[in-house]
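Heads up, one of the protein chains got dropped from this complex, but the rest are sitting where they should.
Labels run A and B following the written order; every chain starts at residue 1.
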Amino acid sequence: MSKTVIVSGNFAAAYGAKLSRAAVVAAYPITPQTEVVEKIASLVADGEMDAQFVKVESEHSAMAACIAASNAGARAFTASSAHGLTLMHELLIWAAGARLPVVMVNINRAMGPPWSVWADHHDALAQKGTGQLQFFCESNQEVLDSVIMAYKICEGSDIMMPAMVVEDAFILSHTKEPVEIYDQELVDEFLPPYNPEYKLDVNRPFGFGSLGMPDWYMDFRYKMAEAMDKAVDRVEEVNKKFKEVFGRDHGGLIEEYKTDGVDVLIFTMGSISSTSKDVIDELRAEGHNIGLARLRTYRPFPAEKLRELTRNVNVVGVLDRSYTFGHMGDSAGEIKAALYGHKDLILKNYIVGLGGRDLTPKILKNIMLDTLSLQDKELDEEVEWVDLRINQERWRR
Amino acid sequence: MSKKEVFRIVIDPKDHRDVPLTWITDCPSYLMTKTGSWRTLRPIVDNEKCIKCGICWKFCPDVSIHVEEEGAVVDYEFCKGCGICAHECPVDAIIMEREDDHV
Partner (left out) sequence: MAKLPDEELMFQGTTACPGCGAAHAMRYTLKALGKDTIMNLPACCWAVIPGVWPSRNLDIPLLYNAFEATGAASSGVRAGLDVNGIGREVTVVGFAGDGGTADIGIQALSGCLERGTDTIQIMYDNEAYMNTGIQRSGATPYGAWTTTTPVGSRQAWKKNPKKNMMEIVNAHGIPYAATVSIGHPESMIDKLRKAKEIPGPKFIHIYAPCPTGWRSDPSITVELCRLAVDSCVFPLYEIENGVYNVYKKPKKKIPVREYMKLQGRFRHLPENEVDRIQVNVDREWELLLKKEAFTKEQVV
């Protein structure tokens, strides 16, 4: 029987790994991810989770051990955050190149210096080119569900890529919400055991990895690109199947909130989406024709879906909880690139909430009013940092 | 593993559709890399002297010399001509000659 418990996003991640029957977990503690590690350690110690927990001495080793375990035919799981994730960087690319469906949970945290443990998407977005599928979550339930769905998507024989499920530091990781823990049998039915075509086996002594010369390297990289392209549809298919089995729909590639026939569309990622939805309701009640789209799947990037969604939209406001220094917010850049040549619209990028800076409904409303105002006036600034000390008065009024 | 299965994965792949997802290696190196062409010095065995002790086989880093009924036999397809066999031979039954003299 399924049961509903009140747990943090971190516990939800741990339960996601447990329900997915992750057989090897290798992880290293880092704030704000520690609870994931602690919870899995206690689930294993209590015999509730049938897994080997490899207590590694760094995040780099965590992913290295997951890669090796996955190569040996075991479903592998890890979790990290910020500096831990970026230390893993080399192996995130390795896992993808080795075509191993390792699933990890990353708790979004700002990068130092200065030391900061609070929410910020810089860490995860800096990994967007590594070959990881990336799912940005809005709720604790979605964290749990996304772990299960990630294995389902990534273990597809034509996909075989690693994935990163992303939750915001503290806002999800340490905030308790009701989370349904599904019946194990139901999950088992949804997610069959991991059985890769090739694994380390003394009876079939293949080599895994090699020296790849220029005459083949690029072709193997193209296979990865093909898998990512296929994953676009697979995300939607698995989302649909998940809804049939578990009754929940997190939106697949992009979660749409009141987007039908809107003139203005706001793009968000992660936990700020919830507050933003309330603000959308408020603005709609005031007569504004505005809706929200939450970028849930960041890799593969849902370009096609984005074009459909913006077909009749004139103004777009994009909220980024990170900044790519020297250009603009990451998702704003990606959205612009996806729409180029397909749709001529006004796009404004708002840089918000870096290092855990709070985003109140008031600030969000001012952002959306600013976006709405672009229907009637020229774009003032393409990228604007919101709620800085130099402009707080404007955004908090 | 039978020879047939060894070739199961890679039989002269034409493009990326013919190969597995990742860099699985399964073609024995002795079919791909004939290192005998690297040789500048060539070991010559004097089977009159050879006592078939097997020391040359023991110390060959390229698995390219072994002892048969008549004495030590060099596999010139792979021997790189390092000369360890000649150096280690307890009865000096192997001498190293210039490879050019044999071409």
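Here, a residue touches a chain if its C-beta (ideal position, glycine included) is under 8 Å from a C-beta of that chain, and two chains touch if they have at least 3 such contacts.
The model shown is predicted, which means the values in this text are computed figures rather than measured ones.
Per the touch definition above, the residue from A:156, A:212 or A:333 contacting the chain not shown is A:212. Interface note for the absent chain: among A:42, A:58, A:312 or A:373, the touching residue is A:58.
The residue from B:16, B:49 or B:80 that touches the chain not shown here is B:80. Of the candidate positions A:70, A:108 or A:259, contact with the unshown chain belongs to A:70.
Remark: the residues of chain A touching the chain excluded from display are 23-24, 26, 50-52, 54-58, 60-62, 64-74, 76, 90-91, 94, 200-202, 204-213, 216.
Contact between chain B and the absent chain runs through residues 9-10, 19, 23-35, 38, 58-59, 61-64, 75, 77-78, 80-84, 86-88, 96.
Here is the rule we use: only the chains that are shown with their structure count from here on.
Listed in rising order, the residues of chain A touching chain B in the complex are 97-99, 160, 197-198, 203-210, 212, 216, 219-220, 222-223, 227. Chain B meets chain A in the complex at residues 1, 5, 9, 15-16, 19-26.
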